[in-house]
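A single protein chain has been omitted from the complex, and every remaining protein chain is retained in its original position.
Per-chain numbering from 1; labels A and B assigned in written order.
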Amino acid sequence: MSRLFAAAPRHRLDKLWPWLCAASVALSLLMLSALLTLLLVRGLGHFWPATLEEITLRSGSVVAGQAIRETPLPQEAGVERLYFKGNRDVDGVSWHWVDIDDITSRTTPHDLIRLERAPWGSFIGRLAAVETDQQSLHGHEAWDYLNNALTLPANQRPPGQLLLVTAQGETLRQPLDSVSQALAPNAMSWWQKTHTWGTNVWQFLSEGPRAANTSGGVWPAIFGTVLMVILMSVIVTPFGVLAAIYLNEIAHQNRLTRLVRIGVRNLAGVPSIVYGVFGLGVFVYGIGGTLDSWFFSDTLPSPTFGTGGLLWASLTLALLTLPVVIVATEEGLARIPDAQREGAVALGATRLEMLTRIVLPMATPAMLTGVILAIARAAGEVAPLMLVGVAKLAPQMPVDGEFPYVHLERKFMHLGYHLFDTAFHGEDVQAAMPLVYATALLLVVIILVLNLTAIFLRHYFRRQRGSEC
Amino acid sequence: MTPSRVPASYQPLRQFKNRVATGLITAGGIAVLLAILAIGVFLFWETLPLLALDKTFAFDKLSPLVWGTLKAALAAMLFALPIALGAAMYSALFMSARLRSRIKPTLEMMEAMPGVVVGFIAGLVLAPWVERNLASTLVLLVWLPISAGLAGVLWHMASSHWHRRLPFSWAGLWLVPWLVGMVALAVWLTPLLEQLFLGGDLRRWLEQRWGMDYATRNALIVGIAMGFAVIPSIYSLAEDALADVPLSMMEGAQALGASRWQALWKVALPAAGPGIFSAVMIGMGRAVGETMIVLMASGNTALLSASPFEGMRSMASAIAIELPEASPGGFTYHHLILAALVLFLFTFLVNTLAEAVRLRMRRRYHKAGHY
Partner (left out) sequence: MKCMGLSSGKKNRLRFTLATVLMLFASAAWGQPQPVSGTLSAIGSDTMAGLILRWGEALAVRYPEINLQFQATGSASVPPALTAGTARLGPMSRPMNDQERQAFIDRYGYPPLELRVARDALILVVHRHNPLRAITRQQADAIFSTGQACGAEKPIRRWSELAATREWPYGNIALHGRNLASGTYGLFQTEVLCDGQFRPDISEHPGSSAVVAAVGESPNAMGYAGYNHLTPMVHALRLVTAEGEEIAPSEQAVQRNEYPLSRDLYLYVNLPPGELLPAAEQAFLAFILSEEGQQIARAAGFVPLPDDELTNQQRW
C-alpha cells in the first residue's frame, strides 16, 4: 500500500475533483429548488387577480386583456406579447399576440371588468348596464347589483341581463344566471386581491372542474386520489404484513426463502406500467368480466366490474406497493432480537401469542413506515391507472348517499392523471396551463407531506427504540 | 430465529387458536407470494399466442421500442451518473455531518417527485426552452463542470479568512448561488458567441453542416428529465455504500500519505464498488421502466436513430398509450404484453444482479467485522 501512494504523484487535479463532486450536490439542489419554485410561483400566481390592460395598437384597434407572456420573434429582432382577451363568443378567439413595437398606448383603466360565464368562458370589457324586469341600472349601481346577485346561487337570482361592452365597442347581452364570477381587478386594493386569491384557491380545492376541465377546481380528483390510496392501504397492509410474518417468522429459513425474499425485493423495482398491464388483463378483463357475467348479466352490455374502476385501481396499486410493505415490515421483524421471542416462548406463550403480544407491537413502527412509503409511492403513480380505471371526468363520486354508499366499480378522477389530461388532451393548453401548474403543485405537496411523515415517524420510532430496547 | 419447539400447552383452546392462526398466516403468506408470482405467469401466458404468428413480425414491431427504451435509459444515465455519484462521494466523505443530515433526506425526497410532474415540466416547459436556447443548453453542459473547477481554484487562492467563512465541507450548499450566477452568465453570453462563431443560429449550423435534425422532444430532454428522476435513487444507494466503507480503511490510506481524494479513489471506491454498481443497476431499472416522463417528453417517435436530438418511443409509453385501446385477444394486445414481459424480465434481472452483488458485499464486510 505504501508504495502505491508513494509512487502516485499528488496530481494538481486532485484538488479539483472534490469540487466537481460538491458541485453535483449543489446542482441537484439547484434543480430541485428550481422545479419547486417554478411550481410554487406559477401554481399559486394563477389565483391572484391579474391586472387587466387596455392597449391601443398602431392600426388603431384597441385590445383589453391580461398580459400572459412574452417571447422573442423567431425571425427578426423584437418581442411579442400574448394577451388573454376572453370574449370568445364575440370574435371566436380568446388570445391575441401583439408585437410590442405595435403598441402605442398601454393603460390599466379601473372600470375594466372580468366575468366568468358559461358556456363561453371569460369576458373582459366594461359593464354598461344591468337590465332587470323593473329597472335599468348604470355605473356603480349596476356593479353593486351584479355583485349582490352573484352572492346567490344561479337559480335563485332575479331574472335579468347584463349589457356588456368590449374594448372594441361591441355590445353583448349576458343573462345574469350564466355568470359565476365578476371582478374589477384594476380597482381592487391589495387586501381585496389577497382575499380574492384566498377564495380562488379555496374554490380550486373544493369545486369540481368546469368547461371540460379547462377551469374550475380539482376536488373530485383530490377525493379520488385520497380514496384510492386509502382503499389501497386497507388492502395492502394486512396482506403485506401477513406475507412478511410468514417469510420471517414461520417459513423455514433456507435457500428457497432467501430466493423468495430477493424476488419480492426485486418486484419493488419492476416498472409500475407492468403492474398496470397485469391489472388490466387479470382484474379488469379476467375477474371483472367474470363477475359481470355471473352477477350483472342483466345490465350487460353495460359493464359493471368489467371495466376499469376504483376497486381494480386500488388492487393494482396494492400489488404494486406490496413489496414496499413486505420489505419494510421484514426489516422491522428482523431487527427484533431473538431473545425477545425465546423469552416469550420460554414463559409458555404459543407462537400466536408470541407474535401478537411481543413481535408485532415491536414491529409496528416499521410497518407504519412501510405503509406510508407505499402510500407516497401510490399517490404519485399515474401510468398503471391509465389502464385500470381512471377517468377524465367522473362527476359521480365513488362515495355518495346512494346505497351501498361506496361504489367500488365506479371510475374515479386522480390528480396525476388530471394533470396529464389537462396538459395533453385539453382543448386549449394555453388556457389550462395555470391549472396544470396548480394541480402539479398540489400533487407534489401531498406527496412531500406523506414522505415527510414517513421520515419523521421512522426517525422518531428509531430513536425511541434505540434508547429503550 | 423461529423457536424450534413450542412448549406443550395445557389449554387446548390456545393451542387450537395457535394452530389455526399459523395455518392462516402460512396460507395468506403463500397466497400473497403466489399472487406476485402470478404477474410473471400472466405475462408469459398472454404472449404465448404470439408464437403462433410469424415471429419476425412481432420482433420487427418491438425493436424500435426496445431501442427507444434503451436510448432513453442511456441518455438518463449519462446525465444522472456523474451527478449522482459525484454527489454521493461528496456527501459521504467531504460534507459536514450536520449538512449531510439535512441534504440527504432532501435529495431522497426528490425520488418521490411524481413522474407525471417531471414529465409535464420537461415536455411543456423545458423542451420549448431548450429548443429556443439550444446553444446555451449545450454550453451549460460543458460550462457548469468548468465553473465548479473555477470555484475550486478561486477558493484555494483565497485567504484563510474565506476558508473559514465558506468551508469546503459546506460547499454543496454555498455553491448553489455560484452555479445560479454561472447559469445566468452562460445563458446571457451564449447568444453572443453563437452570433460570432455560428452565424447566429446553432440549429441552422447543425442542419447545414451535419444534416442533423432537431425534434423538440428528444433524447436530450428525456435524458435531463429522467436523469433528474433517477439521480436520487442512485445517489442514495451509492452514498450508503460509500458511507459503509470502514473509516479505518480511509484513515489508513491517508496515514500512508495519500491525499483525501486518492484515498477515496484508490480505497473507498473499490471497496464500495459492488454497492455503487448495484446503485447504478437499480437506477437503470428505474430509467427503463419510467413511463410518464418518456410519454410526455419524448415525442413518441418510433425511430431507430442514435441522434441525441431525435425522439424515441419506449416500451412503457407504448403500453400506456396503446393498451387501453387494444381489444383483448388481438395482435396489438399480445404484442404490448410482450413488451411488458420484456420490461418485467429486464428489470427483474437487473435488480437481481444488483441485489446479489449487494448481498455479497454485505457479507464481505460482515466477515471483516466492520458492518
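By definition in this document, a residue touches a chain if its C-beta (ideal position, glycine included) is under 8 Å from a C-beta of that chain, and two chains touch if they have at least 3 such contacts.
None of these values were measured; they are calculated from a predicted model.
Trainee: Shown chains touched by the missing chain?
Mentor: A, B
Trainee: Out of A:V165, A:A187 or A:L408, which residue would touch the omitted chain in the full complex?
Mentor: From the options A:V165, A:A187 or A:L408, the contact with the absent chain belongs to A:L408.
Trainee: Write down which of B:R313, B:H334 or B:R358 is the residue touching the left-out chain.
Mentor: Considering the complete complex, B:R313 is the one touching the chain left out.
Trainee: So that we can see where the missing chain sits, which residues of chain A does it touch?
Mentor: 73-75, 82, 88-89, 92-93, 95-97, 118-120, 210-214, 234-235, 237-238, 241, 291-292, 295-296, 299-308, 311, 356-358, 360-362, 364-365, 391-396, 402-404, 406-411, 421, 423-430, 432, 464-465, 468-469
Trainee: Which residues does chain B use to touch the chain missing from this display?
Mentor: 64, 123-124, 127-128, 131-132, 203-204, 207, 213-217, 295-296, 299-303, 305, 310-311, 313, 321-322, 324-328, 330
Everything below uses one rule, namely that only the chains that are shown with their structure count from here on.
Trainee: Taking each chain's centre as the mean of its CA atoms, how far is chain A from chain B in angstrom?
Mentor: For chain A versus chain B, the centre distance works out to 23 Å.
Trainee: Using the touch definition up top, name the residues of chain B that touch chain A in the complex.
Mentor: 1-3, 6-7, 9, 14-15, 17-18, 21-22, 25-26, 28-30, 32-33, 35-36, 38-39, 42-43, 46, 82-87, 89-91, 94-95, 103, 105-107, 109-110, 112-121, 123-125, 132, 144-145, 147-149, 151-153, 155-156, 168, 171-173, 175-176, 178-180, 228, 231-232, 235, 252-253, 256-262, 265-266, 282, 285-286, 288-292, 295-296, 316, 319-320, 323-324, 328, 336-337, 340, 343-344, 347-348, 350-352, 355-356, 359
Trainee: Quick one: in the complex, what on chain A touches chain B?
Mentor: Of all residues in chain A, those touching chain B are 1-2, 4-6, 8, 10, 14-33, 35, 38-39, 71-72, 239-240, 242-243, 245-253, 260, 262-278, 280-282, 285, 319, 322-323, 326, 338, 341-342, 345-346, 348, 350-355, 376-377, 379-383, 386-387, 416-417, 419-420, 423-424, 429, 433, 436, 440, 443-444, 447-448, 450-452, 455.
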